[in-house]
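Below: one structure, written as C-alpha cells.
Removed: one protein chain of the complex. Kept in place: all other protein chains.
Labels run A and B following the written order; every chain starts at residue 1.
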Amino acid sequence: MTAALGLFLTTLAAALALALFWPRRGLLARWRQTHQLADRVLIEDALKHIHARELRGTLATPESLAGKLGVSVRQALEMIERMEEGGLAHSTGRGLRLTPSGRKAALRVIRAHRLLERYLADELRMPLEEVHATADRREHVLTAEEVDELEAQLGYPQQDPHGDPIPTSSGALESLEATALTDWPVGRPARIVHLEDEPPEALAGIVSAGLVLDMQIEVRQVGKERLVVWDGEQERELAPVFASNVFVAGLSHPVQPPVRLSSLEPGEAGRILALRCEGLGRRRLLDLGLTPGTVVECAFPGPLGEPTAYRVRGALIALRKEQGDEIEIEPVSAARRE
Amino acid sequence: MATATSPAGGQILESAERLRRGLGISFRDQIVEAIYEDARAIATGAVRQARPAGPTWDAKLDRILTSRIWGIPIMLLGLAVVFWLTIVGANYPSQAIALVLFRIEGAAVALFDAIGAPWWLTGFLWHGVYRGLAWVISVMLPPMAIFFPLFTILENLGYLPRAAFNMDWLFKRVGAHGKQALTMSMGLGCNAAGVIACRVIDSPRERLIAVLTNNFVPCNGRFPTLILLGIVFIAAAFPPSLATFAAAGSVVAVVVVGVLITLVVSWILSRTALKGEASSFTLELPPYRRPNIGQILYTSLIDRTLFVLYRAVIMAAPAGGVIWLLSNVVVGGESLAGWVSGFLDPLGRSIGLDGVILLAYIIAIPANEIVVPTILMTYTGAGMMIEIDSLAELRALLVGEQGWTLLTAVCLMLFSLLHNPCSTTIWTIYKETGSAKWTTIGALMPLATAFIVCFAVAQGVRLLL
Partner (left out) sequence: MTTKRPRSIRRRPLPVVEPGVPAPASLRRLGIDTTDWDYLVALAGNPNTGKSTVFNALTGLKQHVGNWPGKTVARAEGGFEYQASKYKLVDLPGTYSLLSASTDEEIARDFILFGRPDCTIIVVDATVLERNLNLTLQILEITDRAVLCLNLMDEARRRGFKINHKRLQRDLGIPVVPTVARTAHGMPELIEAVAGVAGSAIETQPLRISASGQAARALEELAAAIEAAYPGLPNARWVAMRLLEGDKRVERAVASGEFIEFVEARERQPAGTRAAE
C-alpha cells in the first residue's frame, strides 16, 4: 500500500511541476504574460472609451475614464499623460480627444472586438449576452494579421452580432442610422437594427424579452413601467430602461412574422427566402444547396424529436432545430411544388 | 500583407480589397446562387423523368428505422444481433485454431528438446513469442472476421448515418456534434481510425471532443476480451440455453456504458476545457443501397485477417517475448513480473482488479490485444502449460486459483472499456491535433476515468455486500 501511495505522490508532484513550469502554457509563464499584457489592455480600453464618447458627441474626462476602467483618478491621469506622450490623445479644455493615430488604434481594437463577437456567436454559438465580455478579454491579444485572418474566415461580415458595423482593415467605420425604441412612434412598423451590448444586464433583459436583431416589430403601447411591442405573432414586454438600448429603423411594409423552416410539419414544403446566419453555418447551408429560392420539403423528424430530415434538391439533409430556425421560408402548397 | 510584394500583385490585392468592400458578405451568396442557377439549367436540360420512379422502400425503411418508438430499440437490437452472431459464430473456429496452433507449439517444443536446445531459448521462442502470437490469432481473429463483415453490411446499407441521426439529440444536449456517432462507429474497428474519422466534424471544438472521447468505444483489440469475459463470467450465471444471449447482452451493455460515459465526458468538456454550445449540424442521409454481400465478405474478411495477423506479428509476438522474460528473470527469489505486480497489487485491489491485471495493461500499452494472454501467462508462471482452448479450464484458473469473482470480471470489463488508448491511437491523436497538451489529456483523461469508475464500482459493491 505504501508503495502505491509513493508512486501516486511522485506522479502528482511531477504533474504539478509540469503545470507550473511548462513553457508558454505553464502557470508561471502565464502569470508573466498577463502582467505585461495588463498595461496594454488598460491603454487600449482607454482609447476605446475616448472613441465611444467622441461618437456620442461628448468628450471623455479623467473622471469618466477612471470610472470606466475601474482605476483611481490619479492612475487615469497618469495614463492620459502616457497617451499624450505616445501621441494617441490630447486633452482639450472640455475633455480628451483622440489624435489620428489614436483613432486608428482605437478602431483596430474595436475591429478585433466586433469580429471576435461574430466568431463567438457564429462559430462557438455563445449566447448573445456573453459574447461581449469574452471578446473584451480576447480583443487585446490578437495581432493585426490574426484579425485579418479571422475576418476572411468569417466571410467578411459587416456587422457584429449586436448590429454594430465592423471597421475595415483600413480603418473605415460606417455610421449606423437608427433610433432608440423609446423614441419611435407608436404603431409604425420597424426593424431592429442594433442592440446595445452594455450594460450586459440590459442586453440580457432584451434577450429574455425575446427581441433579436432583424426582428420586425411595432410599438403598441408606451408606459412608465413597460413598453409593449408586437412582432406579428405575439406581444412582448420590456422595461423602458431596456428599450432605450434597442435601436430600430423604419420598415416599408407592415410587420410580418417570419416563417421558419423548423415550423414545417412532415410533408409540408417551403421556398427559402433568406438565411439568417453567418459564418461557417451559412457556408454549409449554401454548399448543401439551401440557397434562396430553393424549395425544401420536410421529410421526417428524428426519434427524439430532433434533428429533422429535409428533402433538398433530391437529397435528404438532416438539420437541427437551430439551423431550421435560421432559414426563413414562404410556405409552398404541395401542388405548386413542381 | 506578405513579405515580398510584387508591384502588380500589390495593386491587384488593393483593387480586390476595394471591390470586396463594396460587395460585403453577399459575394459568396451571389456566386453560389449563380452556380446553382446554372446547375439547375443544365440538369433540367439533361435529365428527364422517363417513367415514374419505381417503388421506393427508402421512405418506408426510414419510417421504421428512425421512428419515435422503434428507432432506438432497433439500434440496440441490431447491435445485440451482431454481437450474438459474432459470439456464436466465433466459438468453434476459435477452438479449432487454438487446437492447431497449440499442437504446433507442443511439437516444436518437443523438437527443440530433442535437439538439445537450451531451455531459455525454447521458453522464449515458443512459450513467449509464439504463444503471444497464437493467442492473439486464435482469440482475436474469428470474432473480428465475423463482426466486421456484419458491420460493413450495415455500413453499406446506409444505416450509419441513420444511427447518427437518431443519436444527434443526445450529442446536442452535451454540446457535441451528431457526427460523433459516426466517428464512434469507426472506433469500433480501431480507435486510431476513429480519431482520423473525426475530420468529418467541421467545428474544431466538437472535433476535439470527438477525438478525446473516441477511446470510450471498445475497439477491435478490446472486443474479444469483453466477449471472453462475457462468456466466462456473465453467461455462466445463466442457464446454458440462454448463455450466448447473456454474453451478447453483456457486451451490448458495455458498449452502452461506453456511450453514456462518452456523453458525460463530452458534457463535462463542453462546460470546462472546451467551453461552447453545440454548433451547426448538417448531415446528408444517403439512399439505402443493397450491400454487395459477396464482395463485402471477401474484402472485409481479407482485410481483417491481414489486420489481425499484422498486429499479431508486430505487437503480440514481441510482447509475448517480454512477458516470458518478465516471468522468468528471477531477482531475489521472485520473478520481475512478481515484483511489479506485487507492487501494483494494492492499487489494483482498490479498483476491483489485482496487480497482475494492471501489469498486463502496462505491457499492453502498444496493443490492447495482449491483455488477456499477459494475465494468463503471468498467472501460470514460467514453463507451466495451459490449454487455453478450453473455457472451463480458463474459468478454473481464474476463479479457482486466482480468486476472481463476478466483480473482478465486471471491473475488468469496465477498465478495458475506459482505460488509456493504445500507443497507436495516442500517436494518431497527436498527429490529428498537433498538440502535446491535448494528446496528454487524451491519454490520461480516460485512464483517470477508468480508475474513478472502477474504484466507485468496486468500493460500492463491497460496501453493499
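Basically, a contact is a pair of C-beta atoms (placed from the backbone, for glycine too) under 8 Å apart; a residue touches a chain by one contact, two chains touch by 3 or more.
Quick caveat, the model's predicted, so the values are computed rather than measured.
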Among A:Ala152, A:Val186 or A:Val241, the residue in touch with the chain that has been omitted: A:Ala152
Residue touching the undisplayed chain, where the options are B:Gly158, B:Pro224 or B:Gly276: B:Gly158
Chain B residues that touch the omitted chain in the full complex: 1-6, 8-13, 15-16, 19-20, 22-23, 26-28, 30-54, 56, 152, 155-158, 160-161, 179, 182, 196-197, 199-202, 207, 283-284, 286-289, 291-292, 299, 302-303
Footprint left on chain A by the chain that the document does not show: 149, 151-152, 155-156, 280, 283-284, 286-289, 292-294, 312-315
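Keep this in mind: only the chains that are shown with their structure count from here on.
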Cα-centroid distance, chain A relative to chain B, in whole angstrom: 41
Complex interface listing, chain B residues touching chain A: 17, 20-21, 24-25, 27-29, 32-33, 36, 59, 62-63, 66-72, 165-166, 168-170, 172, 178, 202-203, 205, 276-287, 343-344, 346-347, 437
Touch list for chain A against partner chain B, complex: 1, 3-4, 7-8, 25, 123-127, 155-158, 168-170, 172, 277-278, 280-281, 283-289, 291-294, 299-307, 309, 315-320, 322-323
